[in-house]
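A single protein chain has been omitted from the complex, and every remaining protein chain is retained in its original position.
Our next item is chain A:
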Amino acid sequence: ANAHMPAENDTLAFSLHDKMDVVFYHVPSIPLCPRDARCSLQPVLSFCMMVMMTLLVSISDPQPVSLSRPPQAKSCVCHMCGAHLNRLHSCLYCVFFGCFTKKHIHEHAKNKRHNLAIDLLYGGIYCFVCQDYIYDKEMEQIAKEEQRKASHILSLALCLAIVFFTDFFPVVCVCVCVSGVGEKYSTWEPTKRELELLRHNPKRRKMTTNCTIGLRGLINLGNTCFMNCIVQALTHTPLLRDFFLSDRHKCEMQSNSCLVCEMSQLFQEFYSGHRSPHIPFRLLHLVWTHARHLAGYEQQDAHEFLIAALDVLHRHCKDDNGKKANNPNNCNCIIDQIFTGGLQSDVTCQVCHGVSTTIDPFWDISLDLPGSSTPFWPLSPGGDGSTLNGESHLSGATTLTDCLRRFTRPEHLGSGAKIKCSGCHSYQESTKQLTMKKLPIVACFHLKRFEHSAKLRRKIITYVSFPLELDMTPFMASSKENRMNGQYQQSVDVFNDNKYSLFAVVNHQGTLESGHYTTFIRQHMDQWFKCDDAIITKASNKDVLDSEGYLLFYHKQFLEYE
């Protein structure tokens, strides 16, 4: 796998059999151990150290997996005591596995004067002369490459020990393939260019637990708190922040009217460390340009602003991905990656029980509240799962979970709203049920406090209790299927992907005619701050959870690497 020309005593690479390539790497004759000149392993190396990347072997055909695991299970044990635990190491000179903890590999090293061994679990190379693990650049590169290849293989474990004895030197090839469940995480290492940039810009900003970087007030430009509150929530959305701070937006818009660029600027302002409030006049102007319905100095609805902002950002983002066609179902822009979920709607015909399913994308979930003119299903506080998320029930208060249960309950569409059933070929009464097919990384819940019906315009001030941690499992489409099949989904599942943490709350004080928006945002895991236009103050968990709540922003707890 590398271009070194084999020298006189080198062993060459070859395949063991069709399905598996065991790769032999020739390590050039350099002193392997940089710390101790005694370790200059020149003689050994020129013997052709077959340093096998013992961790991983890329296997093209996964079929032999079931055949290859038993050998690993049997042969990956210490040759002295038979144990498979205790930090098993493999000698790099001959076929010998020994435990590190019980010093069996040490004995072997001493007796045979084989001074190098490799850790079978992590691939670290141990030098018995230096009495420590050593690092060789070329080896590290090989390890990284092999690990990357292997992580593409799902659930494979293979160990093969092969010994080849030639006239002059024993060669050992040991390869252990570790299964990868998805892409293996590797820590960031700077490129040459990045190192250069770091050297030329020596100023460092350290994020300690008490630093206030990221917190900045926003001047109110005339009833613009509806915009300010959303900006606070967005600038504290971790993934969005990471996207903009790592400069991932490459603008292809000609004019200066790209909202994504402006967002990028905004993040720079917020994380600059400046403490004076920022004046978002450019942002306001761009919003007025691109979302005419929000222009003007009247108070607008923060929720409407959120949706409009996400929409414009999404439209302006499309160029980042080189996708020419802005297909709403196929966009991979940062907005979609973070905010877009899938809402499943199942319509069941009451006659033939045929189900017609559609899935629609959503950026937020709008929840009806008790006291609105739409009938709210009064769920008793002690009902099943109502304490699922540890929400407080202050004298029978409605919880967010109650609202979500109502949102996902089967609804009987009355005789005035018959659906054409493809099974019955006629109009029939049906029930409709909404569930979550795909959850977004950031889930935004909109409590419908503003009622604009023909009869009245009013604000519903009913207290709705919401939790710090939310488990969306009961509202998933998959849970519904399980319930229908009689299985109850445990929310203590192995890779429960449905857990969310609250990170921002937008509140509205006042009446429909004259009101004011503020936001609570979460910083450093457990610190909350209240953002009231230009004024930022520290807040407690209680302040947040006792607040009325209008827009609730939740972030997925665990993210998989793609």
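Observations on the structure shown:
The rule we apply is simple: a residue touches a chain if its C-beta (ideal position, glycine included) is under 8 Å from a C-beta of that chain, and two chains touch if they have at least 3 such contacts; residues count from 1.
Just so it is clear, contacts and distances are computed from a predicted model.
One chain of the assembly is not displayed; among "DNA-directed RNA polymerase III subunit RPC9", "MYND-type domain-containing protein", "NuA4 histone H4 acetyltransferase complex and the SWR1 complex subunit" or "Transcription and mRNA export factor ENY2-2", its UniProt protein name is "Transcription and mRNA export factor ENY2-2".
Only one residue in the set A:His84, A:Arg241 or A:His285 touches the chain that does not appear here, and it is A:His84.
Residue-wise, the contact with the chain that is not shown comes from A:Asp132, picked out of A:Glu107, A:Asp132, A:Asp247 or A:Asp360. Interface residues of chain A with the unshown chain, by the touch rule above, are 65, 69-70, 72-74, 76-77, 81-85, 124, 131-133, 155-157, 178-179, 181, 494-495, 558.
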